[in-house]
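A single structure is presented below for examination.
Removed from the display is one protein chain of the complex; every other protein chain stays in position.
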Amino acid sequence: MAIKKFMYTNRKAPYGTVYALESLEVVLIGAAFDQDVSLAFIGDGVYQLTKGQTTEAIGQKNFSPVYAALGDYDVNKIYIEKESLEERGLSLDDLQHLVWEDEDEDWAEKDSIRLVSRSELADVMTEQEIILSF
Amino acid sequence: MAIKKFMYTNRKAPYGTVYALESLEVVLIGAAFDQDVSLAFIGDGVYQLTKGQTTEAIGQKNFSPVYAALGDYDVNKIYIEKESLEERGLSLDDLQHLVWEDEDEDWAEKDSIRLVSRSELADVMTEQEIILSF
Amino acid sequence: MKFSIQINEGPYQHQASDTAYQFAKAALAAGHEIFRVFFYHDGVNNATRLAVPPQDDRNVAKQWSELALENDLDMVVCIAAAQRRGIMDAAEAKRQGLDADNLMAGFRISGLGQLIEAGIESDRLIVFGA
Amino acid sequence: MKFSIQINEGPYQHQASDTAYQFAKAALAAGHEIFRVFFYHDGVNNATRLAVPPQDDRNVAKQWSELALENDLDMVVCIAAAQRRGIMDAAEAKRQGLDADNLMAGFRISGLGQLIEAGIESDRLIVFGA
Amino acid sequence: MGLLHTVNKSPFESNTFDTCLGYALDGSTVLLIEDGVYAATIGTRASEKIQQKIQSNNDVSFAVLGPDLQARGLENKLADGIKVVDYEGFVNLVAEHDSVQSWL
Partner (left out) sequence: MGLLHTVNKSPFESNTFDTCLGYALDGSTVLLIEDGVYAATIGTRASEKIQQKIQSNNDVSFAVLGPDLQARGLENKLADGIKVVDYEGFVNLVAEHDSVQSWL
């Protein structure tokens, strides 16, 4: 089967709407298809990755721990738009530290997150063949 | 039955979402209850009243003619927020001319639309007892 | 105090129904009366009995149904909005010649006048939506 | 060219499904192939056969169903999203112990892999949502 | 007391919060819920606007729904001058004000 460049663009905050959760479900299923996958977190999408989410009181399931498992599914190109993060008063320290292990380098642990400018992310987006928007 | 001050705040554009249509359905049913009714059109809500809506090509029903019937239902306090209209490059000439007939003045035809500033409309809103938001 | 609640969005897609549910529980716990919960727009989709969410997630329709049955809440689903979206009780399904219905116990289908009446009869009406 | 379409919102509440329908008709009229229409999130609510909208309004589910039957379209409803929201075919309803089902003819329920496959197999995938 | 305004949308994605500020008169409270709670976090243009509003009109109050702030992992990012309430506090705010405008 051909390998295509897939991008998931995540632009919605978690819990207020279902898109973040159901987008993550697509990414997990999609990982089995061995495509060239990138995730982009833009605008309120960056809020999906905040540390310390505690959801008991709102009666919803906390799905944020699942992001830490993405590396195990070989989903390791995770782009965060710098402008979006800064506008929200956040830095990478406020987000989960996502990593993957590189089989080709004796399972060395590497960062999955790539902090990029809007302009850099626009270039990455232009290279995609299929863009799933949430 | 007690008479209460009801306000319907309409803040969504028509056709892109259902709120404008289904809000209008509430207003029509509500008119039978003889309450003190005001309608506020704020933000994209002002687009609900544009002239010349032609919906065949999008496959939806054009419900804009119904606004002209509101006067017959004694719904005649229709507030348009001036700032919202101007920000959208529109003037009252771009909107339907809504009128009602005043029984107490030998059925004289009067304007239903009141163009008010945000600050004036905020005062009117504060006087309400029940606010239905769409 | 006497509250009524309007819910404009369906379950899961938006948090509106979850927030309204937590609000309703807290209002009852504080000794307030809930005159009516009115489901409008996509809010009617909260009233299906056919939902089977994952085991580790909440079942929004069931939560409402149980809250209503425990507290004798009047939960009204707008008939016009429900017919557009395929929420049917047995009587209405029969009248429309449909072969199935899907309304959850604890909800009833009625007209928009019930929303206006809720506004008139309640001290406060609060709208949850998107 | 081979298109696939993803629809993220239910009927009426948002225009997404209407726009997608007009797009699909135009694509077919222009001689393009539609590999698959995938209904996700509240988009699954487009697949109910219990909707009875007013006579002077469109019936969104029926429009899709007829377009699919006329053009042999593959219209897939995401099973996980459908179970959350109460869209059930007869087989799944039976397995879940439910007493009714509501899936419209022309739609089928399947997994999210069908969406990924649509992306792989199609020249273009376009998402309609809110 | 005046109106209770609720805002449930992110101030970064929607103009709802800004519109609401223009309608918040003396005696009213603005309650941030759901994705609206992001307006209550430090280092943002939205929370600056809240500070400005409080300074120019100290008869307008601001509150945020704690459970929604916790869910989003931002409890320790709360800006000054905003009261945290739980669902019971939400109910109390509705009871204390004359009516409610939900900025949807």
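A, B, C, D and E label the chains in the order they appear, each numbered from 1.
In this section, contacts are C-beta pairs under 8 Å (C-beta built on N, C-alpha and C of every residue); 3 or more make two chains touch, one makes a residue touch a chain.
Just so it is clear, the model here is predicted, and its values are computed rather than measured.
Colleague: Identify the visible chains that the left-out chain touches across the whole complex.
Modeller: A, B, D, E
Colleague: List the residues of subunit B that touch the chain left out of this view.
Modeller: That gives, for subunit B, the contact residues 11, 13-17, 43-44, 47, 50-55, 57-58, 60, 62, 64, 84, 87-90, 94.
Colleague: In the full complex, which residues of subunit D touch the absent chain?
Modeller: Output for subunit D: 1, 3, 8, 15-16, 19, 22-23, 25-27, 29-30, 32, 123-130.
Colleague: What residues on subunit E make contact with the chain left out of this view?
Modeller: Where subunit E meets the chain not shown: residues 12-16.
Just so it is clear, only the chains that are shown with their structure count from here on.
Colleague: Determine the set of chains touching subunit B that also touch subunit D.
Modeller: C
Colleague: Which neighbours do subunit A and subunit B have in common?
Modeller: C, D, E
Colleague: Contact counts by the stated rule: is the higher one at B-C or A-E?
Modeller: A-E
Colleague: What is the distance, in whole Å, between the centres of subunit A and subunit D, each centre taken as the mean of its C-alpha atoms?
Modeller: 27
Colleague: Any chance you could list the residues of subunit A touching two or more other chains?
Modeller: 15-18, 57-58, 60
Colleague: Which subunit D residues sit where two or more other chains touch them?
Modeller: Residues 12-13, 41, 57, 80.
Colleague: Touching pairs of chains, all of them, please.
Modeller: A-C, A-D, A-E, B-C, B-D, B-E, C-D, C-E
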